[in-house]
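The complex is shown incomplete by one protein chain, all other protein chains being positioned as in the whole.
Right, subunit A next:
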Amino acid sequence: MNTPLRRVGLAMLAMVALLLANATYIQVVDADDYRDDPRNQRVLLEEYSRQRGQIIARDGKILAHSRATGGRYEYQRRYPNGPMFAPVTGYYSLRYGSGGMEHAENEILAGNDARLLVRRLSDMFTGRDPRGGHVRLTIDPRAQEAAYRAMVERGHRGAVVALRPDTGEILAMVSVPSYDPNQLASHDGRKQERAWIRWNCDPDSDSGCREHGNPMRNRAIQEFYPPGSTFKLVVAAAALENGATKDTKVESAASVVLPGTRTSLSNFAGTPCPGSTLEAALAHSCNTAFSKLAAELGADKLRETAENFGIGIDDLEIPMSVVPSHLGELASDAELYQAAIGQRDVRLTPLQDALLSATIANRGMAMRPQLVRELLAPALSSLDEFEPEELTGEPALSAENAEVLRDMMIKSEQNTRGAGAYSHLKIASKTGTAEHGARPKETPPHAWYTAFAPYDDPKVAVAVIVESGGKHGDLAATGGALASEIGRITMAAVLEGDQ
């Protein structure tokens, strides 16, 4: 019986050998894959024991920093003015991971980036705890604060984006309602969970959370809306590029019938256009004129111009990724009629809408929007600096045509209602009032305003959207009445800071 027993011994040896070989495979050969898997929470926990870098504004104001707690998780993330800057900073949570800038620049902030490697090694030898690098943003805190307060004080929901036309730097990016990232960064698990549930619940199942309005969605870049009349800037640019001038005769009837249908499309308030030139049509935002103009241009030409404004780019990262704006199918003339006034399937993000004004302000050339100005090492030496970059390399319209369009926008601003029409700001603008929803005539419209200033030496371009008629859900809301005021306040804040 000893022979089979010895063979059993061999079998036991073989089993242990198999286990060892397999463990070698898991722990040595494949180890890195498992270690770096995003679902491996150990990496996040490890990060918590290291001082994460700061997120600072353009002027050095601290937007996010890590504070030593002395507890089990050594550092806690703090966000002074959390809700105001939440769309910019994002959040960093033990339980729910990270979002926004905290996520996009995590490698630098956590100190894992290859550019920090040499410093990390020297930290190891000098015995200092490794720390994360810092991220300096393009954000102008005064503009951000002005825009945020203007929205919140009036009880609006929506977004504000301010850009520097010549560089694409994002000066303000506001999304209202907002959330407080401090609560998600709490080391109290229950607090984190309560906050997360309050701001993320499924809007269909719980009527209570519709009131909160999905605050963790960054409306400026993650949400798109029908742009309404602000889209006429694109149609006008395409027309100018294809031979039209400001004096080109256009349709001035109060309404037109959509080709191939019996539906009619009318001007705002149902009146004929006060003028019959392209300039007058834009200044008074005449729908019928632009519908016909777009149909005459055709889908291809309209699309070409739109693309150079940035509409349709699907990999834009600022470094958070931006939902691509689009024009829709544009398959028929009827569709073109409606698309021309920013309805039908045309959808722009507020960032894209600001880019329309910024492009015109920058003599027709769209600049790639950026939120990061500089990456800094833990000791504040510069690692990488932001450089302005053209968005597509092709101008959306020529410098001369951009000037023509600018003059039209100056006239448009003169026709725009709303408080704060400061003449000294020298604004060029376009408003929009966009119908939306399943029953557009009974749903309060979105109010838009896109502008730049000063028109003779543009320093700032903005876009504002006030969702669904603002606080009171006004069916007769217009971009001029609701959104323009907020845009002007934002631009004023930027321009005052520059002086």
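Keep this in mind: contacts are C-beta pairs under 8 Å (C-beta built on N, C-alpha and C of every residue); 3 or more make two chains touch, one makes a residue touch a chain; residues count from 1.
Note that contacts and distances are computed from a predicted model.
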{"item": "Omitted chain (choose from \"C-type cytochrome biogenesis protein CcsB\", \"Arsenite efflux ATP-binding protein ArsA\", \"Transcriptional regulator, GntR family\" or \"FtsW/RodA/SpoVE family cell cycle protein\") - UniProt protein name", "value": "\"FtsW/RodA/SpoVE family cell cycle protein\""}
{"item": "Contact partner of the left-out chain, one of A:22, A:69 or A:414", "value": "A:22"}
{"item": "Residue among A:41, A:69 or A:245 touching the omitted chain", "value": "A:41"}
{"item": "Residue ranges of subunit A at the interface with the undisplayed chain", "value": "1-6, 8-9, 11-13, 15-16, 18-20, 22-24, 26-28, 30-35, 37, 39-42, 45, 72, 187-190"}
